[in-house]
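Input: a single structure, listed below in structure tokens.
Excluded from the complex is one protein chain; the other protein chains are retained at their positions.
Should a chain be cited, it is by its letter among A, B, C and D, assigned in written order, with residues numbered from 1 in that chain.
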Amino acid sequence: MAVLRTEALERRFGGLVAVHDLTFELAENEILGIIGPNGAGKTTAINAISGLYMPTAGRIFLGEEDITYSPPHVRCHLGIGRTFQLVHPLVDLTARENIMVGALFGQHRSLRQARKTAEEIAAQLGLERIDRSVSDLTVLEIKKLEIGRALASDPKVLFLDEVMAGLNSDETKAALDAVRGIRDQGVAICVVEHVMSVIRDLTDRVIVLDGGTIIAEGPYSKVSADPRVIAAYLGEEE
Amino acid sequence: MTLFRTLRRWQLLLLLASLGVPIVLMLWKPYVLIEGLQRGGLYAVIALPMALILGVVGIINLAHGEFMMLGAYFAYWMGVYAGLDPLVAMIPAVVAFALLGAITYVLTIRRALKAPELNQLLLTFGMAMVGTEFANLMWTSQPLKPHLSYVYSSVALGKLRFGTYAFIYTAAAIVLLVLLQLFLRKTRLGRAALAVGQNPRGARLVGIDVNRTYLLIFSVSIALVGALGAMFLTRHSVFPSAGSPFTMKSFCLIAMAGIGNLPGVVWGGFGLGIAEALVSSFRGYGGWADVVFFAVLVAVIMGKSYRRQTA
Amino acid sequence: MRMTRYLPYVLGAALAALFPLFSGAYLEQVAVGMLIYLTLALSWDMLLRSGQLGFGTAGFFGLGSYAAILLFLNVGVHPFVSIAFGGVVAGVVALLVGLAVLRLRGMYFAITTLALAGIFAVVLRNFPGLTGGSEGRMLPNCIYAGNTTKIYWLVLALAVFTIVISEVFERTRIRLALTSIRNDERVAKSSGVNVFKYLVFVFAVTSAIQGLAGGTYAHVFGFVSPEGSFSANFLLLPLAMALLGGVHSTWGPVVGGLVLGALSEYLKLQIPYGHLLVYGAIIVVVTLFLPQGLMGTVRAWWRRSHVTRGAQ
Amino acid sequence: AEEGPIKLGAVLPLADITGAQGSKAMQLAVDEINAAGGVLGRQLELIIVDDESKAEKGAAAIDKLATVDNVDVFIGGMSSGVHLGELPALKKYERVTVWIGAASSLVEQAVVGLDWYFHIHPWDYLQGASYVEGWAALQAEYPLIKIHKAFWAYEEGAFGTSSYQGSLVAFSNWENVGESFKSALLGGGDYRAVLRHAQEFDPDLFIWVGYAADALPIMEQAAEIGFTPPLFVGSPPGWPADFGTSPLADGVIAYGMWAPSIKDVSPVSQHFWDAYIAKYNEQPATYFAPLGYTNIYVVAEAIARAGTLDKEALITALEATNYASPLGETLTFTPSNLIQHQGFRNQKILQWQNGAQQVLWPFEYATALPAYPFTGP
Partner (left out) sequence: MLAVAKLNHYYGKAHVLRDVSLDVGTESVGVFGPNGAGKTTLVHAIVGLVRPRSGDVTFDGRSLLRLPTHEVIRSGVALVPQERELFPYMSVRANLESGAAYIPGARKDLPAALQASFEMFPILKVRARQLAGTLSGGEQRMLAIARAMMSSPKLLILDEPSLGLQPSLVTELFHKVRNLGERSAILMAEQNVRQSLKAVGRGYVIENGQIALEGPSDELLRNDHVRRAYLGL
């Protein structure tokens, strides 16, 4: 059964249709990859699903519930977690508190529980410097923080928008394991990445967006061979 | 789609209103239009230099009005000692206040730019206090104003008799707007100012001397407001707290126009001036003019935010 | 363990409560003024912790003053009840207004709250029958008949109440909510923070505190008037105190309020003519040399010495 | 405690010219009295505390003067708003208080029944009544002057409104129209709407109640729309420095308690004028200067009369005050509507003529004949 489903989702900015007629499903325990050229509408789709932008048309269902017009915090309560492509950690909080925000408000834990949750999640993600101020953290740690905060709200669906960009191969490997670990907890995951090795190794299924619509769908091996995808997105590797 | 269409209709209505209201007023209460434009011109012209440094480069200057007040005193004493008419004194005022602005910038603002943004509030609040008290100690709180016979010149058109001089504020607002727009749009320095205001680090990385740009814009703003103080003095008295209401008025206008929108400041000034003049034109309702000022302000700000959210 | 943690606070509060024992009426009266401003400074800061720059402090202060005095004069309730009423009115008005204006951010919010304060004052002035118009209304007898010690305790209670609320804000989830909103609203929303609810909540609470302060002030000094009760002083001075002390904390505005309050009184006695010049100059210099505010500087220094010791 | 100086505690807004000059004039009087041997063989000591025009600062000032300095008498005062905040403190100490400011009748209501409270400045309604008297006298004396219709332009704050409302009752035999404007002191400065309404009303007498900052701009804007009522009256608490030099000023009627020209008819005033200029090298520009001077002399003479600082004796001695003041008239304390100890009740009707304020009424102090009607530039 689908955890998340969109029907003909659309989002415009003035005359520009950033997401157009987007219909897809996310199954339980699935890791779905969304790829597509820059400006294809991937981030916009995540924003529309997580509620930061109201869709201009279409519907979104989380399980049975229609969340098309719910405000973002309600969607978070209902089980949508996400990270941000351009990370903006909460700089006046420590790393631990950053994660606690998700636990406190996403799931309405008590402070004490939230603190514990934050510790567990940090341990799970290998985030060590948990009581440091965010300004001392490296990009890698900040990305872990992003995931941790989303995870702390105990989502049913987790959107990861280019969290692995900028990691080297060692770090990527660790991140892949972490994401799989999250999936194993029963979270359906949707990853947006431009690093094909990640998509290849991680995803069960891939959707390719271009110009706001799906141009291809299927396992990575299949879509990566699709000439349209190669032309629009992958290019010829020399 | 429907949204798009209603927006259009909405804009059309606005356009009609902005043309229709003046025409109706012109026929019904010509004074309102004339005096509203004059009064609004004063608001607008004094807000423009603040819009330049607040809206463009993002420095909040709570001492704005105090610089204007000092400019007015400067012009007054130029009149006493050098026999200069305040309008002529605008020229030395520009020079003197550019210098004053530069010194102020180097000694204070420059250091505060690295600090949290709100510190500028405190810093310029302290500066405003120093300015007011300095004037108070130097010249007491007794108002000063030179006599200038041209400021009450008027023309009579049939039964309609109105003052002509105060259009100088209207004209100054428009001229200053045009000059500033040209400066910001057409000159490299102006564009650099915009860039600095949006992202100082980015500006450095394209080769802009950020510090010099700040210095320049701050001095220009102070020079302008100093000279406008001289112009203010032609029709108003100067006293130590003469400037502070204009700081707040200017803030209001800039917020109403939207940050960085200089034409909006001028049109907003005119609009508020006319609205105030309209309310005061009903005998006994002058006390509500402030409410109208604030209500229009709030309505515009709210309306814009609403449009931003739906668009 | 718990006991010792709160010991400094209890001691501080006791010391403040016993202040009248070793001060005279004069210092009490000065303290009354300082504590009122301190309350305003702290409440202003509490809203600022959500990233919202409020310029409505004087407006809600004045609103609370009027509500308290008018209820007291027309209905004849106990002064405490009327002060509470002042707080409630300010809070409720803030709640209603907040539902609309809290969609605004940054300078737009600041100016709109400033405009609202202006509207309150003008509207009250234009209903002379009820409000006494421009002249305002006067109390035949002030609270405690001017007994400064009792007044001091009353105002101290107000300040302590505000400090406690502020600490509640600091020690519960509220701090994380407000900080996340201030740092990145999108992140806050997507992490489940009901941003609007929290903003309305703090706006109403802080405005209610300002209303309480206004009601108290009006009862202590025995009058309300548009010029007196809505004076820009009740906006600008608290703002300066909070900023000078250091924002986003309880103790910054408290220290700022005490320091600036004491400084202004001291300078006034030392330099009868022109003390405001020196006062302003000190504000400028402190801003330049202690950009983090007094408490921020102390905290940074503390952290530095702490970290050094930790490293050794 | 019979040793050391007699302490007078004054509270004034020192950043304002009224408080600044008032306090200087007080010091002048104290120095004069001390130079002449003091009072009861003791020197006077004047302790001035700034109220910063804030109620809470004023109240703290009273407490300081009472408890730290332990003053014998409270003097001073300017704004009514600040004074309302000071009253609780004053009532607590119940020391003899001789106040020169605070004209609002709201204050009068607050000091009902206080036998130690002496108020020198006329209440707002007293001022109104005195102008009624003045205009009646002027109309009787100069039949050319006829007033049936009056237009009141008053600043919208407490000062303008209370003056207007205080006068309205008094002038019930005129047809009055009032309208408020925003004073330049508070960010206003455009009077044309009000002036046009006045022009339409075509009054015999036009009066504006505002501040010094409004004075010249109002004249200019009236000239701009060609508004020249036969009587153009201004009633600010002080005039701007250059008002007299403006050609627009000529013929403008001023309400006030004092004008420099009073020195021509009053030796006390002349003495005060000369002494003030000699000491401070500036001219007294507000009537708070002679008021401050008066404040000291009234208190000092009363102490001398009482022969003691005993409160009851001092009150009795103050009640017997009969001081020829630099403001022209002789000051005595008589009951007003609500209180027992009201000092001045009269204002003067002055007129700007050739750059100076001349007294038109009361006729005892008249320094010039009225110029009528006002013709504008």
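In this text, contacts are C-beta pairs under 8 Å (C-beta built on N, C-alpha and C of every residue); 3 or more make two chains touch, one makes a residue touch a chain.
Worth saying up front: this structure is predicted, and the values here are computed from it rather than measured.
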item	value
Touch with the omitted chain, as defined above, among B:177, B:208 or B:238	B:208
Which residue of A:123, A:139 or A:225 touches the chain not shown here	A:139
Touching residues on chain B - with respect to the absent chain	188, 191-192, 194-195, 198-199, 201-211, 260
Interface residues of chain A (partner: the chain not displayed)	13, 16, 36-40, 42-44, 85-86, 136, 138-141, 162, 165-173, 194-196, 233-238
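By our rule, only the chains that are shown with their structure count from here on.
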item	value
Where chain A and chain C overlap in contact partners, by chain label	none
Chain centre separation in whole Å, for chain C relative to chain B (CA means)	31
Distance from the mean Cα position of chain B to that of chain A, given in whole angstrom	47
Separation of chain B from chain D, taking each centre as the mean of its C-alpha atoms, in whole Å	37
Residues of chain C touching at least two other chains	125, 273, 276
Complex contacts: residues of chain C adjacent to chain A	172-173, 176-177, 179-180, 182-184, 186-195, 248
List of chain C residues in touch with chain B within their complex	48, 53, 100-101, 103-104, 107-108, 110-112, 114-116, 118-119, 122-123, 125-126, 232, 236, 239-240, 243-244, 247, 273-274, 276-277, 279-284, 287-288, 291-292
Complex contacts: residues of chain B adjacent to chain C	54, 108, 111-112, 114-116, 118-119, 121-123, 125-130, 132-134, 136-137, 244, 248, 251-252, 254-256, 259, 287-288, 290-291, 293-295, 297-298, 301-302, 305-306, 309
